[in-house]
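Reading through the structure tokens given below for one structure.
All protein chains but one are shown in place.
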Amino acid sequence: MDLVLITPEIVLLVSAIVVILLDLFLQRKSLLAVISLAGLAISFGCAVGLWCGNPQTTFNDMLTVDKFALFFKFLFLVISALVILASTDYVSKFTRFQGEYYALVLLSTLGMTLLTAATELITIFVALELISISLYALVGFLKDSKSTEASLKYMLLGAIASAILLYGMAFVFGFTGKTQLGDIAQAIGTLSLAGGSASFGLLLGLILLIVGFGFKIAAFPFQMWVPDVYEGAPTPITAYLSVASKAAGFAIILRIFYTAFDLPTWLSQDWGIIFAVLAAIGMTVGNIVAIPQVNIKRMLGYSSIAQAGYLMLGIATMGLSKSHDFLGQSSVIFFLAGYAVTNMGAFIAIIAISNKVGSDLIEDYAGVGKRSPLLALALTLCLISLTGIPLTAGFMGKFYIFSAAVQQNLLWLVIIAVLNSVISAYYYLRVVKVMWLDEPKFEGSVSSSGALRLALFLACFGVLLLGVIPNYVMKLAEWAAQMMGF
Amino acid sequence: MNFNILSLIIFLPALGAILIACTSNSRAKLIKYIAAIFTLIPLILAICVFFSFDRSPTMAGVIQFEEKASWIPLINAYYHVGLDGVSLPLFFLMTLLGFLVVLISWKIDLRPREYFAWLLLLEMSILGVFASLDFLLFFIMWEIEVIPMFFLISIWGAGRKEYSAFKYVLYTLFGSAMMLAGILSVYFTTHSLSMVDITARGIASYIPVVPQALMFFLLLGGFAVKLPVFPFHTWLPDAHTDAPTAVSVVLAGTLLKMGGYGMIRVCVSIFPDAARQFAPILISLAMVNIIYGAAVTLKQTDIKRLIAYSSVSHMGFVLLGIFSLTTVSLTGATLQMFSHGLITGLLFATAGIVMHNTHERDINKMGGLARQIPIITVIFTIAGLGAMGVPSTSGFIAEFMTFLGSFQSDILVGAFPIAKVFTVISILGILLGAGYILWLLQRVFYNAPQDKFNGVHDADKLERVYSAIFIIMIFLVGVYPSILTNVIKTGITPIINLLGG
Amino acid sequence: MGQVIAFWIFAVIIVVAALGVVLLRNVFRAAMLLILSFIGIAGVYILLNADFLAAIQVLIYVGAIGILIILAIMLTREVPLGSPSNKFRIPALFVVALFFGGVCYAILSTQWQVSNVLPEANTTSKLAVKLFGEDGFVLPLQIIPILLLATVLSAIVLVKDKK
Amino acid sequence: MFDQNQYIWLIFLIPLLSWAIISLILKPFFKDKPKIAGYVTIAAVATSLLLSIWVLVTVLGEPHHELEVPNISWVIIEGGATINLGIIVDSLTAVMLIVVTVVSLMVQIYSQGYMHGDAGYHRYYAHMSLFTTAMLGLVLANSLLLMFVFWELVGLCSYLLIGFWFHRPSAANAAKKAFIVTRIGDFGFLAGMIYLYANTGTFDTAELHQMAISGVLAGNVLTWGAIGIFAGAVGKSAQFPLHVWLPDAMEGPTPVSALIHAATMAAAGVFLVARTYPLFEHSAVALQTVATVGGFTAIFAASIGLVQNDIKRVLAYSTISQLGYMMLGLATGGVAVGIFHLFNHAFFKALLFLGAGSVNHATKTFDMREMGGLRKVMPRTYATFVIGALSLAGIWPLSGFWSKDEILVKSLENQPVLFALAMITVFMTAFYMFRVIFLTFGGEYRGKEHLHESSSVMTIPLIILAILACGSGLLNVTGGFSAFFGHGETYSVVEGLFGIFAHPLPWLSLILAGLGIFTAYAVYSKKWLSAEAIGKRFSALYKLFYNKYWVDELYEGIIVKKVLMGGIFRVFQLFDSKVIDGGINTNFVQGFIVRNLFGWFKSFDQKGVDGAVNGVADTTLIAGKTMRKVQTGQLQLYGLIIGLGIVALIVCLFLFG
Partner (left out) sequence: MSIGLEHYLILSAILFSIGLYGALSKHNAIVILMCIEIMLSAVNIALVAFSRYIVPLQLTGQVFAIFTIAVAAAETAVGLAIIIAIYRSRETIDAGKIDLMKW
């Protein structure tokens, strides 16, 4: 047991506890955010320290610290930091529970970092539940009728999904007798399955896993909760949900399906096709239903369903890959990174604007471009990135993921995807239009705190960085994909 | 050339855009001067490039002013720019129009900072499209253009400007979506994004991931929307009609040419076999474009809309020239792109002045303006003559060479010489062209003067200056076309060699 | 043979109780039947040589969860309303029936790698090793307290009135 | 290497220079001294005339009547096309140069008087210079392409000059009509030229001649190429069925009509056929076409000319008719015959037009019903006009007689039917010309203007042209003109002048012409017969002639307005806005069937439907609005859908896995 390997997690846990404890004594609650950020930074530092070196496993092969896990740890830590920066305004209005807020964010981040490194079903399940439970509370944090409703929906559906996921894990375990991913792969290998009804137990398990994780990543048709929850949750948490939670889902899908179910080929073909079909439907539904939306958070909810569709394209590519060249994985990873900064940026801008206009309705965003051009510019940039127009992270991600898909003869799917991008332009640009073209309904400029501005700047910087010189992150993503150990 | 002159030309406007973005809206004069300077310098540099371009036959197919730097090594993407005979004229045209549209926009008072920043960004992206030799760079530049256009149309436009802006964006994205799929297919067939390398090796030497025809049509889809090819053309009249004048000029002048350029550079060069195979379809579409476009033009009553529809017809000549696949027709098509850029640019610019000065855009309500605004009348007439293809204007030689080349084409369907027959039918287009231009002139400028237009201003000094530049260029190319054909043929010759003809 | 009879008894208890939970309108009775069902499950655990687990089942499910639920029912004072079925019951039945059919088909057609080895008789100490031992499930076990911490925090945040 | 023949370029470059000076220097900077523009033009044209004479003399001195002038390469595309610019100087060119420069010079001088005080004086002379340039270029060009270039430019100048008084709707309309109708012919020219190029690889007329003569170019290629070119000629020379523009072109200033629409540009079609004559010569079909069109046009236009009341329109139809003669002459007798008539016609028709202009100057109208009795007031105009009319009617020994006679002789040899038509035309020509004279100059003045003779700046050109109209025919009395074109024998002057009466044909034509003059005299001067009575007697025929066979109505009213603009183009337009856009804006069922089809059935007025369109999104918007209804907010529905998803996946996997 090598505790060094879990220092990032330990740091997170400690900082969460410190935050809770200090909450009891501190008067200046803003320090809590600073402490949380410090914890995230230290944790980040620890993770960086682990980057060099080969994949190492610990805790009896339940945890693997490889570049894949570390990449996602970086991602989650950065996202959490952005969320916390974005939350400071929001949270400072709470009379109580500020410490709990930050602690829960930190704990769910902890769950995510564990999840990406976990290579054993029980650990995966527990880590997933840690994330979920923290998020249930965070979604309902405002305790007004919308927030609690969102929380209830999320919780009940999430619990059903957890049960289904667990059932799937049970079947996988039952079929192979193992819970460690590597062992499962080995067991499947030694069984030398030929497909057909004799392995339906495994297939059923696989389906249920897809459903369980599909719920997390908002894959069609398990995406129904998304718009409601996104709308009701506190905006920073919506951002967190849409980015981190989704990324965690994808991370674990990549890990499980690649490590445990990649062989035999017919198996990976099976789930590859499932993902491909779900991707196609999901992105179409998400984009089409996003068009008539009037609430921007809800619209971004649908948009995130569509984005999940693009991402699943990468998973499908991974499944259908005959050459095992990691292109599918690395494209998903890169897309996630780009999507993370983009969506974070968009939500941060929304927080700032909603603060001022006091509404999440798109029509109330009229004239933001005139009152606060920089803010509007930032949101425009993020929306453009979501549309997938070049020199933004969104474009590069799509390009990468589509290129991976084309290589696997998924051209039909890519065509659906690119057409979907066109549809999506309509509702993204509608927001842009409202901001820049319509006459302002409010007076004065949109003020925002330094933390918010910093977060927004960082996100936009990320969007442009990944859009213009994506090389470094792409390289990281490629390493991450290749160095997935088990 | 040691210093990166192309990059300098491409990115100077972007730099100007950033500088403008940093000023304040109230300093409109400063903004306009910055815009003028940051488009004038590229123009001067482009003139240098144009004249130092080596036209000798030995340079056929050689990329000049090449710059290549690794960009995203993982996917073999390079920052790779350079010019050959096909791209140089269009590149030059864009720098020219880039400068002229700043002058055309001199009267813009609404949010000048954003306007000029977007305008310069637009110039950068179009220059980038013409110069880039890497698919990814090409596509990126292609896509960037959408954003400035969206804003330029929807904020500074007129009429149903938002509808038009959205329509423009969605059409363009639809096209580029197709193109992206095509580019990816090409990439995975060849594992290269370099247009030059792929062309040099020939796509046939690779094992395609999808049928060649599919790749061809995907790529063509993007270009066809932009050119535009019937039935993807309906965005064009709307965008033109509602865009501000300067943007219409750029739109007609160079944006449409991106489609034609792409067809030559990608569809024909990279897929010579597919191009030959599907040429009959495209030639048929070209004919439809020409005749149908002209016919619809005749029915228009909005001055800008009329000119816009005439572009549909004129772009049909480009399509005809390209897919007739002969040296002369391709040269003609390229020349037609250049010429149409000048002529229609001038038409739009002048129509813009007319509309600005008279506050009227319905042709039926105009008339008799020749007495009140004689200079504009002369300018408009010259541009109209160019559009009709009257000899000594660039329009004539371009259309003539297109016809000449396409009639030489040996493209058959069975034993039916489709290229020849459809060329002859297409020549009817010049007849209809004369019809709509002359009828337009008559309805706008002739007949008895109307009292309501008394006191309408004629072209001012600035307007005369830029119109003069347009006119000089139109006649220069019309009288001395070798200045361009010598350049163009160095780019066309290797393509014809690929076609095996 | 005794095992067979025991299984069927437990199975019937579990299923009937569970059906009761689902079908009864009275929430309170439903909760009671839920507890009955849990007890039946504990019986099944014993049949499956999982004595420690059976104990835990009784302790946690019956003792903790059951009580918690009853408490919640009383707190929300919705007992008189009961819990009628909603408009989705027909489609839900349809879906669930299909689901059940699919799962049964999978279960019955799969060739499970059934081991002939006799199971451990006394599982408590073995489980202890499995949970706390060097090559056991220490990590998830360490995550559980964190999970509980999160649960506590969540419950506090959600239930405490904002003042 | 310098070649003195390069001077020939100057012939058309000098008027170009004049155009540049007028439009770039005089117009902007010497606005108040318009006369300078006229002087510049006259000087330029005079220089060109001198150079043309020099060319004629030089060519006469050459053994083959040809000069070599090196080409300038214009566009070279290896393996594709080589397009050269060059000039050809042979007998045809030399003659045409003289015609163009002489008539142009006369007209420019005359215009000094006619256009005096017009606001567009500068513009007028600029356009005139440009026209002279283009016309001279057309004459000099050695390749079909260069000819086409100038061909279009003369058309353009014609457009600009017809529409000179653009504030008059009729002028603006006529200008447009002229350009478009001639462009229909140009379509054929362009297509034929490209067709020939595709088969021969050259535009050079000399090379094409060689090919035609050597038989390399033959068969269908030759025929279709020739017919294409002839289509161009039909347009420019206003032959049936493209004759409609020329009468309307009379909306332009009268000197313009004289120069462009009578003497030079209108005759350019004849020149074009002459220039490419070897192509026609070797294709019987083409030659027959030219003859038929020419012969028919001659009588067709003459018949319309019989009843027109506008003096210029009569002249215009006369021009069309005479151009038909020339075509007939070309087809039956070769280049020399056709061109000789062109040569003569240029002078007397210019004379007639300028005379009409002079009349108009006095009476301010062209309507002959408001004239009369001008003989006394305007003796010089009257005298010259009569000379022109006699010449046109073909009275010995005036120029018209000589060239018309040759055409008649040749057509009798080759085309007996057309000959008969031509003979009838002789009668008609004489009749309508003298109808004009009697209505205009005879009788009493019927108008209200204060009459006066035109100034000498206008009458001197008339006199010069009258001399030419008398004398130009004598050039071929000895067969010299034909010999210059390389065929025919020569006679002595006396033999030529009187020997001709040894044949019956000249007698016949003279009798017919005399009969025509006499009839006109009887009806319009002495009024022995009432014009109205004749009109009533032959009312059907009269209506047919008077309404110009309703060709204009057919073209404009039915083909353009109904079939094209109201029919096909309208359908296109609707298709564009409703179907293509509609198909994108709405889903097909709703957009096309419901909106359009039913909409058309219902009525066209209910156009409110297209208000709802909202871009591509309309389809998707409807879909989106429908699909979002699934999102009811009921969490159990969401769960149910999850369940459905699972079931679907299970079923699919078990079925296909």
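Should a chain be cited, it is by its letter among A, B, C and D, assigned in written order, with residues numbered from 1 in that chain.
By our rule, contacts are C-beta pairs under 8 Å (C-beta built on N, C-alpha and C of every residue); 3 or more make two chains touch, one makes a residue touch a chain.
Note that the coordinates shown come from a computational prediction; the quantities given were computed from them, not determined experimentally.
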item: Touch partners, limited to displayed chains, of the chain removed from view; value: A, C, D
item: Hidden-chain contact residue, picked from the options A:146, A:370 or A:453; value: A:146
item: Option touching the unshown chain, where A:50, A:126 or A:386 are the choices; value: A:126
item: Residue ranges of chain D at the interface with the undisplayed chain; value: 628-629, 631-636, 639-640, 643
item: Footprint left on chain C by the chain that the document does not show; value: 3-4, 7, 11, 14-15, 18-19, 21-22, 27, 30-31, 34, 37-38, 41, 44-45, 47-50, 52-53, 56-57, 60-61, 64-65, 68-69, 71-73, 75-76, 78, 81-89, 92-93, 95-97, 99-100, 103-104, 107-108, 112-115, 117-120, 123, 126-127, 130-131, 136-137, 140, 144, 147-148, 150-151, 154-155, 158-159, 161
item: Positions on chain A contacted by the hidden chain, ascending; value: 121-122, 125-126, 129, 133, 136-137, 140, 143-146, 148-153, 155-156, 159-160, 162-164, 166-167, 169-171, 173-174, 177-179, 227-228, 231-232, 298
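By our rule, only the chains that are shown with their structure count from here on.
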item: Averaged-CA centre spacing for the pair chain D and chain B, given as whole angstrom; value: 35
item: Between chain A and chain D, centroid-to-centroid distance (C-alpha), Å; value: 75
item: CA centroid of chain A to CA centroid of chain B, Å; value: 42
item: Sites on chain D at which at least two other chains make contact; value: 615-617, 637, 644, 646, 650, 654
item: Where chain A touches two or more other chains at once, by residue number; value: 197, 200, 203-204, 422, 426
item: Residues of chain C that touch chain D when the two form their complex; value: 86, 88, 91-92, 95-96, 98-99, 102-103, 105-106
item: For the chain C and chain A complex, residues of the former touching the latter; value: 102-103, 105-107, 109-113, 134-140, 143-144, 146-147, 149-151, 153-158, 160, 162-163
item: List of chain D residues in touch with chain B within their complex; value: 73-81, 145, 148-150, 152-153, 156, 159, 163, 166-169, 171-173, 175-176, 179-180, 183-184, 186-187, 190-191, 194-195, 197-198, 564-565, 568-570, 572-573, 576-577, 580-581, 584, 614-617
